[in-house]
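Certain chains of the assembly are absent from this excerpt, and the rest are unmoved.
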Amino acid sequence: MGKLTSLLALLHNSESVKEIEQELTSRGYQYTVGKVGAMDLSKVVSAIETSAKSKGIVNANSYREVHALYHAILEAIQGVGRGTVQFGDILRTVGLTFSIVRGNIDFSGYGGEWISVCVYGTIGAPKKGFEHDALGFGFNHI
Amino acid sequence: MGKLTSLLALLHNSESVKEIEQELTSRGYQYTVGKVGAMDLSKVVSAIETSAKSKGIVNANSYREVHALYHAILEAIQGVGRGTVQFGDILRTVGLTFSIVRGNIDFSGYGGEWISVCVYGTIGAPKKGFEHDALGFGFNHI
């Protein structure tokens, strides 16, 4: 499930994303992909949260589900920040594609629903070409 | 380059990795893929460093190159640890596939060689099935 989530974000603009989407659908997973660009960390968190709610990946009226999603987002952002969970404060801007996948995993102790979030894009100075790739991934039970 | 590095680690065991490798070769990039399983953080750092040196991705006699690689590895591990750069100390074990890519990027201000490291695998308790996916990515000039 983590691999599919990551490939969904990484291959979003390529043709091979269709295979990923078919695999996700055949497993009965719910998923969505979106984009956000910001210097403001709270906008990134908010964009991913809002997308998951509006696409019905999580139930916006269930604190349990929102709590699970929130911690998966924070984990993914830590991969992007690599040591500091800050963007604009340290003059970094990000342009990110995010993917969110939710579904049942049924082997050994898993038994139940899990959620994973992948963010892939660029981080750098607010000047074209002065940025490089960044990637983050979070995973939680839901 | 970040995307190719990430796909190289994620698709390592699938057929589509050949396309990734062709693309890497056509761009003149050097790359390698390896695996490491450990509860001991220093073994993970060491395995990636040793692989990069023995495959000639970095020159083991150049401190500049080793320094660039080292910081890219640390960044990638921060994505895996998500907030704490510790494994065994907090009872986590990891089983990771890592990819290392080095090459010239020539547009806008880039001009020169860069190195990127992706680690993908599982993190969790030392008990089969009690682990989930983890992903980390680091990038540096070399």
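Letters A and B mark the chains as written, and numbering starts fresh at 1 in each.
In this section, a residue touches a chain if its C-beta (ideal position, glycine included) is under 8 Å from a C-beta of that chain, and two chains touch if they have at least 3 such contacts.
Everything quoted here is computed from the prediction, not taken from an experiment.
Within the whole complex of this structure, the shared sequence is present as 6 copies, and 2 of these are drawn in position.
In this section, only the chains that are shown with their structure count from here on.
With centres taken as mean Cα positions, chain B sits 20 Å from chain A.
By the touch criterion given at the top, residues 1-3, 6-7, 10-11, 16, 75, 78-79, 82-83, 107-110, 114, 116, 118, 120, 128-130, 132-139 of chain B touch chain A in their complex.
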